[in-house]
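What you see is the complex with one protein chain gone and the rest in place.
Moving on to subunit A:
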Amino acid sequence: MQEFNKILVGAAFSPNLKVNIFQACRFATFFDAKLYVVHIGSSDESKLRQLNEIVKDFNFTGEIEFVFKEGKPIEVLSYICEENQIDLLILGAQQRENIFKHYIGTVAKKLTRKVKCSVLLLRNQSKVEFVKKHIVVNGLESESSENTIATAFYTAKGLSSKKITIVEEIANEGLKVDDDRSLRKATINYERKTHQEDLRIKKIIANISEEYQKGIEVKLQSIFGRSGYAIGHYARVVRADLLVMDIPKKSGIFQKFMMDDLDFILSELPTDVLIVK
């Protein structure tokens, strides 16, 4: 399980600045973490003053550090992340990348892939606080799924969420339906797979400490759809407040050219997304 003790937020002096910093402060408060506010550019008295004012506005009481550094955003940010052993990088994302905002999206995408820490992509840019009632977690079997689910519970605790839905995606592979007989087979196969998945997830949950599970309703949901993509669609249908997922490994040359789960999620950003590493 990953804990969020050091949180980093990038500060671009855009109209969104205040909202971004507020969000970051909120998360840092929830997890009792140290906050790093990083600006790519020269150090400047007025900028520093502006940042300080925002933090003061929020009444942030935790530990905070301002970093100014020049260079290319992706390299600088990932360097700082590594140097300070940051646990969580917060990126404010645009809801939809149209032609004008594509640049921002690309940077966020590349960063998400490059940094070694977890990344929180915020779609809902709101100064007003609202509760993250419902968290949807990708429970798809992978090496890191245990970590992902545990982190989701940890996050839920921190954000005082009420409900976690762990989504298992039943892939279409092996479920080829042609006629009544293959349909029957597929249905049985699906039931069995769902059962197996439920068992697997329950085992993972059993290993998570009681403390994190208290007061949280846990639901297991299996869905059909293209892996990675359907979970975004699901998060949207059930109006989840946060989607937690791990980053799938790209294996093979062919897959390098294919859209993977992350590309799908990033291109649509169904809700706020936490990518656990």
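Methods note: a contact is a pair of C-beta atoms (placed from the backbone, for glycine too) under 8 Å apart; a residue touches a chain by one contact, two chains touch by 3 or more; residues count from 1.
Criterion: contacts and distances are computed from a predicted model.
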item: Identity of the absent chain, which is to be given by its UniProt protein name, from "NitT/TauT family transport system ATP-binding protein", "Heme exporter protein B", "SulP family inorganic anion transporter" or "TonB-dependent receptor"; value: "SulP family inorganic anion transporter"
item: Of A:Lys47, A:Arg200 or A:Arg236, the one touching the omitted chain in the full complex; value: A:Arg236
item: Touching residues on subunit A - with respect to the absent chain; value: 124, 126, 128, 130, 133, 162-163, 172, 175-180, 182-184, 186-187, 190, 217, 221-226, 229-230, 233-234, 236-237, 239, 259, 264
